[in-house]
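Removed: one protein chain of the complex. Kept in place: all other protein chains.
Letters A and B mark the chains in the order given here, with residues in each chain numbered from 1 onward.
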Amino acid sequence: MAPLLSMQGIDKAFAGSVALDKAALIVGAGEVHGLIGQNGAGKSTLIKILTGVYERDAGEVTFEGQSLRVASPREAQARGLSTIYQELTLVPLRSVTENVTMGYEPRSRFGLIDWPKAHRRTREILTGFGIDIDVRTPLGEHSTAIQQLVAIARAVSLEARLVIMDEPTSSLDEREVSVLFSVVERLRANGTSVLYVSHFLDELFRICDRVTVMRDGGDVADHAIVDTRKSALIADMLGRDIDEVESTGMTELGGGTASVGELVFEAKGVATNRRLRHLDIAVRRGEIVGLGGLLGSGRTEAARAVFGADELSSGSLHFMDQAAPPKTPADAIAAGIGFLTEDRKAEGIVPDMSVRENLTLALLPALTRNGRIRRREERELVDRFIRSLGIKASHRDQPIRELSGGNQQKVLLARWLAIHPKLLILDEPTRGVDVGAKFEIQSIIREHVESGVGVLLISSEFEELVEGADHIVVMQDGVSVSRMSNPGITEERLVSAIAHSVQVSE
Amino acid sequence: MMQAQPLRAWLVRYGMLIALAALLLVNVLVTPNFLQMQTLFVNISQVATIAIVAIGMTLVIATGGIDLSVGAVMALAGAIAPLVFTSAFGIANPTLGLLAAIVLPLLVAMACGLFNGLMISVLRVQPIIATLILFISGRGIAQVLTNGNLQTFSNPAFSYLGTGRVLGLPFQGWLALALALLAFWLVTRTIHGRHLLALGGNERAAELSGVPVRRVKIGVYMICAFLAGIAGLIVVAINSASDAARNGNLMELDAIAAAVVGGALLQGGRAPVFGALIGAVIIQLVKYTLLANGIEDEVALIAKAAIIVAAVALQQGRRE
Partner (left out) sequence: MDERSFDLRALLHGNGQSIGVWLALVGLILFGVLRYENFGGAYNIASFLNYNAMFILIAVGMCLVIITGGIDLSVGSVAAFSSVCAAYLSPYGLQVALPGGVLAGMALGAVNAFIIIVLRVPPFIATLATLLGAKGGSLVLSGAETIAVDWSSNFTRLGMGKAFDLVPWSILIVLVVVVIAWVVLERTSLGRTLLAIGGGEEASRLMGLKVGRAKAFAYLFSGGCAGLAGVFLASGFGAGQPLEGVGWELSAIASVVVGGTLLTGGLGSITATVAGALLLGLVFNILNFENGRGTISLSAYWQQVIRGGFLFFVILLQMRVARRRMDREAPT
């Protein structure tokens, strides 16, 4: 039987960096097909080409036997493709009903929208997902998990032939994941295919029929799920031998031999106005403490509280050689704390500035005398970091937006290394970075930990936490709920601690 | 991200200068008496005020904001100065009075800038709305102070600001140049300039990198208002009269136009100070070209509009 979807030889490049290189994907009818790969492998790009957000540079796409070239998401939807993107792409200011029915609202006699009917229909759909909320309230007032389920509800209600789900469970607990799986089963029974992208490899074995592995912009394997096992998939993703993976690990974060030193900071009962409710955590010199949890559990809020970016509403934050905890990022930087943020586009790079200017941004006060920036010192510093971190840029004055994701991330890492930090807070440091750069970044982190820097690490790539962290604190709904220590942490233990189904009220 | 087509990229980089060159050429060929000293003098005289305000506007736009109150601040500053040196104190102490007549309006202008800055950075009001308040009421305050009257005066020392000559060219032209150089140095060589550009380029990233966002924003609005104050004083000096109803009328539009034509991006992150000067000159030249060749003012308006759209449309392409 001809496949529902066939993508062959897809190429895509952005301003000089290659995102996809002869990528291929084949999905059958009524099939649940997993798509996996490390961050930066090209999964999101492939999906965006399929759904009309990007235009492919080369290659063929066939859908339902016909050639497919959509120029917009609207066209893709009209052709029978419906998508749940990784970033929540709904409109928080608008009500839940509107978000679910937008563009497809039920009409009354005069062709005008029938709101009572729309509300009713939405409530029905959501009840089927086990959600009971006031559908007239703005979407943004609900938790991330609810928002994600609403996005899924919308995608599913559009009666598509192929539903694409990009990390649909990143904020869902076990009970909610089961609900999602029953929805996926229903779709499959109906003859609808599902393209399923997830970091949680175990989910694939529960729900998928086949799986495609991507790496560095291309597809490297396509297995029936029953024909493969987890370690084989991981080996495919990393491009390493299975045995190598099992002996030396999946990341460059492990193998620390540093002796753990004095306390860098300790947080007790810390809460902020930004939904952080109770944080207990401590980091010592020379150790990595990981923060685990679902999307929306408050990890980034915890990082911001420690960095002084959000004001503490209660609790105590004690830095060993400071009288008072930092009240602003500038204080934190002066105290030797660095914060590599999760989303480099939104909070990291200043796109129009050069590599040099981005790299020295946090260090400026130290490079300034009487208001003037000491340019020679700046140049020397930047050159040093470009060399030591292996940053691939044509010149230190190249605009940072022209660099690849991995190199941009290195520049940002350099920004924080330049301040000689005692504490490095890293929020998803290898997100959106190709495999080669990922290993380099991980090595650099390990190097600095060995020389006495304390690291607070947030990562949704479990192997980074499992291999790299000395301790992991698990968060749920703004509260630090459990702590585990290495040796002894396994991915199973971590995943079960994170997705532990404690039903928490909104 | 698509690479900008080569022609477009080239146009954007040199477009401003090409336009300037073209305008000059057209004038040389078509306008009578263009290459005379008098013409240069008149043009510099008129463009200096726009240029000075445009410098401040460029800095504000670089933070991703906008300042609609500059015209009103001009009127306010221009209204206060004559009041000072024609007051009893001013007549009794001419030099001190003159000094006060310059310092006081500028202090008031900076207070206006402080108001704008606080509204925007502390109260988080959108710049267009925050500066709208002074736009609406600033001129009113000026008119209340002067009772709506036109104030004429005769004070040669003060009038030097607008009518004085240095090396045969208007004083305000040199002043504009000096201020531009100062602003350029600030933006490119100091930590404040770097902070400014970072803030405009990505405010959240800047804040997390230790940039004192509030202070920078307040500072930039104060500088803009200060420069508007200077411009207001110059206008009054040129006319030896302060007309609170008309001083700085529509100046915000001219200043924004000059800044944008000069390469400022509305989203922020770029502060092309000399671009603002060139932008102001281009706009002034267009006005002058049309006027000197007998075309009505109204057409100049349409031409100005078209130039602004073209300049921004080209730059949007670069930004994509």
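Everything below uses one rule, namely that a residue touches a chain if its C-beta (ideal position, glycine included) is under 8 Å from a C-beta of that chain, and two chains touch if they have at least 3 such contacts.
As the structure is a prediction and not an experimental result, all values here were calculated from the model.
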item	value
Candidates B:Val26, B:Val125 or B:Ala241 - the one touching the absent chain	B:Val125
Touch with the omitted chain, as defined above, among A:Leu90, A:Val289 or A:Ile333	A:Leu90
Residue in contact with the excluded chain [from B:Leu83, B:Leu169 or B:Leu253]	B:Leu253
Per the touch definition above, residue among A:Ser17, A:Thr62 or A:Ser143 touching the missing chain	A:Ser143
Which of A:Arg240, A:Arg275 or A:Arg379 contacts the chain that the document leaves out	A:Arg275
Contact set of chain B toward the excluded chain (per top definition)	66, 119, 123-126, 128-130, 132-141, 143-144, 147-148, 253, 256-257, 260, 266-267, 296-306, 308-309, 312-313, 316-317, 320
Absent-chain interface as seen on chain A, which is shown	53, 72-74, 76-78, 83, 85, 89-94, 98, 102-103, 105, 112-113, 115-116, 119-120, 134, 136, 140-144, 147, 154, 273-275, 296, 298, 300-301, 478
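Operating definition for what follows: only the chains that are shown with their structure count from here on.
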item	value
Centre distance in Å when chain A and chain B are each reduced to the mean of their C-alpha atoms	45
Chain A to chain B touching residues, read off their complex	14-15, 307, 309, 328-330, 332-334, 339, 341, 346-353, 357, 361-362, 364-365, 367-368, 371-373, 401, 415
Parts of chain B lying in touch with chain A, wherever the complex brings them together	1-3, 189-192, 194-195, 197-198, 201-202, 204-212, 269-270
